[in-house]
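One protein chain is absent from this view; the other protein chains keep their places.
In order of appearance the chains are A, B and C, and numbering begins at 1 in each one.
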Amino acid sequence: MAPVPLDNEFVERLKVKFGNAIREATLDRKQAIVNVEAMRLREISRYCRDEEKFDMLVDLTAVDWPNREKRFDVIVILYSFQKNERVRLKTHLGDGELVPSLCEVWPAANWLERECFDMFGIVFEGHPNLKRILLPEEWEGHPLRKDYDILKQDTAWVRENLGIESGQ
Amino acid sequence: MTDTRTSGLSNVETTVLGADEIILNMGPQHPSTHGVLRVKLKLDGERVVDSECIIGYLHRGVEKIAEHRSYQQFAPYVDRMDYVAAVSNGLGYCEAVEKLLGAEAPPRARVVRTILTELQRIASHLLWLGTHALDIGALTPVFYCFREREEILKIFEKYCGARLTTHAFRIGGLQYETYDGFESDVKRFCEDFTHRIDEYETLLTENRIWVGRTKGVGILSAADAIALGVTGPVLRASGVKWDLRKAMPYAAYADYQFDIPTRPTGDTYDRYIVRMEEMRQSQRICLQAIENIPAGAIMAKVGKVLKPPPGEVYHSIEAPKGELGYYIVSDGTTQAYRVRVRPPSFINLQAFDRMARGSLVADVVAIIGTIDIVLGEVDR
Amino acid sequence: MGHLIPPSILPYVLPVVYGVVIVAVLPLMAGYIVLLERKVMADMQARLGPMRVGPHGLLQPIADAVKLLLKEDIIPEKADKLMFWVAPLVSVTMALLAYSAMPFGPAFQIADLNVGLLFILAVSSLGIYGIVLGGWASNSHYSLLGALRSAAQLVSYETAAGLGLVSALLLAGSLSLKDIVQAQYDQGEWFVFSVPIGFFIYLVGSIAETNRAPFDLPEAESELVAGYMTEYSGFRWSLYFLAEYANMIIVAGIATTLFLGGWLRPFPRFADHLPGTSVEIMDAIPGLVFLGVAAYCFWLAPKQPVKIQRIVMATVGGLCLALAGAMAAALFAPEGVRQGVYGGFWFLVKVMAYLYAFLWIRFTFPRYRFDQLMRLGWRFLIPLALVNLIAVATARVASEEWGWYPRITMILATIFTLAVALWLASRDQKHEPATETAGGD
Partner (left out) sequence: MAMNYILFAFFSVMAIGCSILMVTRRNIVHSAVFLIGALLATAGIFLQLQAEFLFVVQIILYVGGIMVLFVFVIMLVNLDVSMRLVQFNRQKWAAGVLALVLGAQVLFALWIGRGELRLPAPAVDVSPKNTEAIGQALFQHYMLPFEIASVLLLVAMIGAVVMAKRRV
C-alpha cells in the first residue's frame, strides 16, 4: 500500500498550467496528493477553486519533519461539491520561510493559518492579523514542533509563577 | 453630545448616539456562551459594530498528546474533544485508523456503530435545543430535552458502562457485544421519540415570540457558508444540500434511506428547523438499522499491536456539529507521527462575526446558540 | 362596642383593622405565591419542584424568608446611600398602598373611594420610582441600563393597560370598585364577556407592568444580569421581591374586580334553593372545595416518608377541614356574614386563577427583545385599545339612545375591534422582518 504515482487528467491540466511548480502527484490509500512548490500555492489554489471547482477548503495544517532540510509540510485539503472529490495539496517549507496566505482565496483559512502559526511558527505572508489563536499572546515556543520540550516550558512556568521547583 | 453628523465629519464612525462605541466583554464566564468562549463586542448603542472571539481557555494540546500515545491509547482522548458527541468522535477516529491500516470493520460492528452514532446525534441536538431555548428565554424545553437525552444515555451506559465520554468503539470493530434487550430499548426509545419531538415543535415552531426572536437573525448566505468552510446543519440551513453520510457513505449509512433537510435563508430559525428535522431522520435510520442487525464477528483481525505502514490518510464523518475529519500521518511505528483533527465547531465559530455584525446585543446570545459550538472541540 | 371608642375616631377603626390584616397577610401570601410558582413551573417541566422543606415544600417560603433576613445586606461603596435606602421602600409602600381601595369582599374593603380605580392606577404608577431610583442609586452601568429599560416598558404599557380598563369603565359608569361590581351584578354579566378585547389588552398590559415574562427583559437579559436589582441583596432585595408579587396580586385583583365580577359567585342572580331550605346550591361550593382539599391532604399524609412531614400534612388537612366547617357554618349565618365569607372566597379563587394564567404564560413563552417589546406596546396594543374604546363607546350609545339590543351592539363592537386587531397584526408581521437587519433605527 505504498504511495503510487498518480496520473489523471486533473494532474495533466495542472502540469500544463504550472509546469515544474507541480513536483509530484501520488495516490496514498486511494487519496490524491499533489506536491506543489510553496511560492505558487496561492495561484494554484485559486486555479483549483475557480477552474477545477474545488470550492471548499476542508482543512489547512502542517506536519513537522525535523530531520529534513525543508522541515515543514503545509497540507491544504480541498473538496469539490460538484465532483464530490477531495485533493490534498502539500508543500515543503523550510523553517523561517514564508508561504503565501490563502485568506483571499478562502476566508476559512484565516483562523486555520493563525492556528498553524500558533502551533508551528509558520508565517503566512499576507494574512490580515497573524497572531496566536489558542495560546496566550506571551507564550514562547511553538508546541507542535517535534523539538518542543513540554517539560522545559512547564518547569520555567512553575518557577516563574509559583516560585517553587516543579518536581517533574 | 455634539451630533457628529451636523459637524460635517465625513468619517464612517458617525454613530447614532454621537458617543464613541462601547466595548462590551462577554465571557469567558457567561451564562450563554456554552463554555469558556470570550466575545469582545464593539457596540454602537444596541447594535453590534464588530466582534472578536477569544478562545483557547480549554486548550489541552490533544494533538501533541497523540504523538506520544499508541493508536489504541489515544482513542479515549478523542471523546474529550466534543464531549457532547463523544460516540461520533470515536467513530471518526476508529474509521480513520482502520483506513490507515487498510482493515475493515465487520458488518455487524458497522451497523451497531451506525445506531449508536445516530443516537448520539439525537442526544447532541437535544442538548443544543434545550440550551438554545434557555438562552432565548423559554424555560421549559430544556427539561423535556434532558428527559429524552437521559433515555439515550441510559442505553449508552448499559452498552459500554459510560454515559458521556463513552469510548464505545475500538479500532477494527467493537469491544463489547450488544447487551440483550439492546434492540428493544432502542426501538422503544425511537417509537416514543416521534411524538416527543412533536411536543417540542408545538411549544416553539409556531410560537410568535420564538419566531420573532429567531427569524432573520444571524443570516449566513450559501456563498458565505462555503467560503467560510462552514459544514453541518449550519451549511444545510443556508441552502446547500450536502451531507457526508450521503456524499461519502461510511459505516453502514449506504444501505439506509434518509433524506437531508435543507432550508433556503440560513437564519437562526432555519437552523432550528434543520436540526429538528435531522433528529427525525436519525430516528428513522435507527429504526431501519434495528430491524436486522447482521450476526457475526464484532472485531476485525487487526491484532493487538497496530503498526500501520508509513503514509497518511484523511477520513471525515458527519458529526452533529459538522464535518469532523482526522488527518493521520503514520511512520510505521506503534505511535502516530501526527494526528490532525478538523474541528467543525472551530471553523463554524469563524462565521460568528459575519452573522453577528449589524445585529442587536440580545441576538448575539441567540447566534452563539445557533452555531452550536462545544468549546472542548474549538480549543482541542 | 361603639361606646368604648371615642366617636371622633370611630370611622377610622375598621379600616385600620383591615389595613393591619392585609399588611400582615400579604408577605405570607406573596411567599406562598412564590412556592406556587415554583411548583407550577416544576409541574410544567416534568419535575417535582421544592420537596425538601416540609411536606411537598410547604414550609419553603418560611425558609426563604429566614434566609433573606439572615443574608448580608451589601451597599455598594460609591452608591448614593440615601437613594439606595429609599428606593425599595418606595416600591413596597406604593405596592401596599394600592390595597387600600381593593374590595376583597362586599364588606372587607379598607376604603371605598369614589375614585378607587384611578387611585390604584396612580399609586402603582408611583411604583416606577422605586425601580428607577434603585437602578440609578446602585451606581453600576448594568443596573442603570436595566432601570431605564424597565421604566420605559412600565410607562408605555401602563397606558395600554389603563385604556383597557377604561373600556370596562364605560359599562360600569363609576370609578368606585364596589359600584363596578354592583354594576356587573345588576347587568347579570361579567364584563369579560361584554368587552373581551379590553380584558385581553389589560391582561397583556398587566404582565408587562409587573415585569413578568415574556416581558421580563430588564432583569433576565443575559448581559443585564439582574437589571436594577443587581446590587441589592438580603432584606433590601426581598423588599423589591415583595413589591413585585404584591403588584402581581393588585393587578390580578383589579382584573377580577373589573372583568371577572369581583366577589360575585359564578351565577350571582341564579337563586336555586335547596329543597326546603333557604340555602342556595352555589353557596355550598366553597365548603365542598375545602372538604376536597382536606380529604386530599389526609390521603397524602400517611404517604409522607418522614414522621414530622406526616404530622404537618395532617395539620394542613385539619386546617382545611376547619375552613370547610366554617364555610358550612356560614351557610346558616345572617346575610351580611354569609355574603362577606363567600365573597372573599370567590374573589381569592378568581385572583388565584388569574395568577395561574401569569405563571402559565411565563413558562411557555420565550422572552421578547426590547425593540420588539416596545413595537408591540406602541404599535399594536395602544392603537387597539383606542379602537376598542371607541367601539365600546359607540356600542353604548347605540344601545342607550337608539334602543338597539345591548348584547348585540357589544358583540358588533367586539367583532369590529377584532378585525382592526388582525389588520394591525398583519401590518406588523409584514413590516417586522424587513426592519430586522436592515439597520433600521
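Criterion: a contact is a pair of C-beta atoms (placed from the backbone, for glycine too) under 8 Å apart; a residue touches a chain by one contact, two chains touch by 3 or more.
Keep in mind that this is a model prediction, so the values were computed, not measured.
Screening C:Ser125, C:Gln304, C:Gln339 or C:Ser399 against the full complex identifies C:Ser125 as the residue touching the chain left out.
Within the complete assembly, C:Val115 is the residue of C:Leu48, C:Val115, C:Ala322 or C:Val337 that touches the hidden chain. In the complete assembly, the contact with the undisplayed chain comes from C:Ala151, out of C:Leu36, C:Ile62, C:Ala107 or C:Ala151. Take chain C: the residues that touch the chain left off the picture are 8, 80, 82-83, 86, 113-115, 118-119, 121-123, 125-126, 128-129, 132-133, 136, 144, 147-148, 151-152, 155, 158, 175, 441.
Quick note on the criterion: only the chains that are shown with their structure count from here on.
With centres defined as mean CA coordinates, chain C is found 45 Å away from chain B. If you average the Cα atoms of chain A and of chain C, the two centres end up 65 Å apart. Contact with two or more other chains is made by no residue of chain B.
Not a single residue position of chain A touches two or more of the other chains.
Considering their complex, residues 55-56, 59, 61, 63-64, 67, 99-100, 102, 226-230, 240, 242, 247-248, 309-314, 316, 323, 325, 327, 329, 337-338, 340, 342, 346-347, 350, 379-380 of chain B touch chain A. Across the complex, chain A meets chain B through its residues 1-3, 28-29, 31, 33, 55-59, 61, 63-64, 75, 77, 81, 84, 86, 88, 106-108, 110-112, 119, 132-136, 143-144, 146, 150.
Listed in rising order, the residues of chain B touching chain C in the complex are 16, 24, 26, 30-32, 46-47, 133, 135-140, 142-144, 147, 203-204, 207, 209-210, 212-213, 215-217, 219, 358-363, 365.
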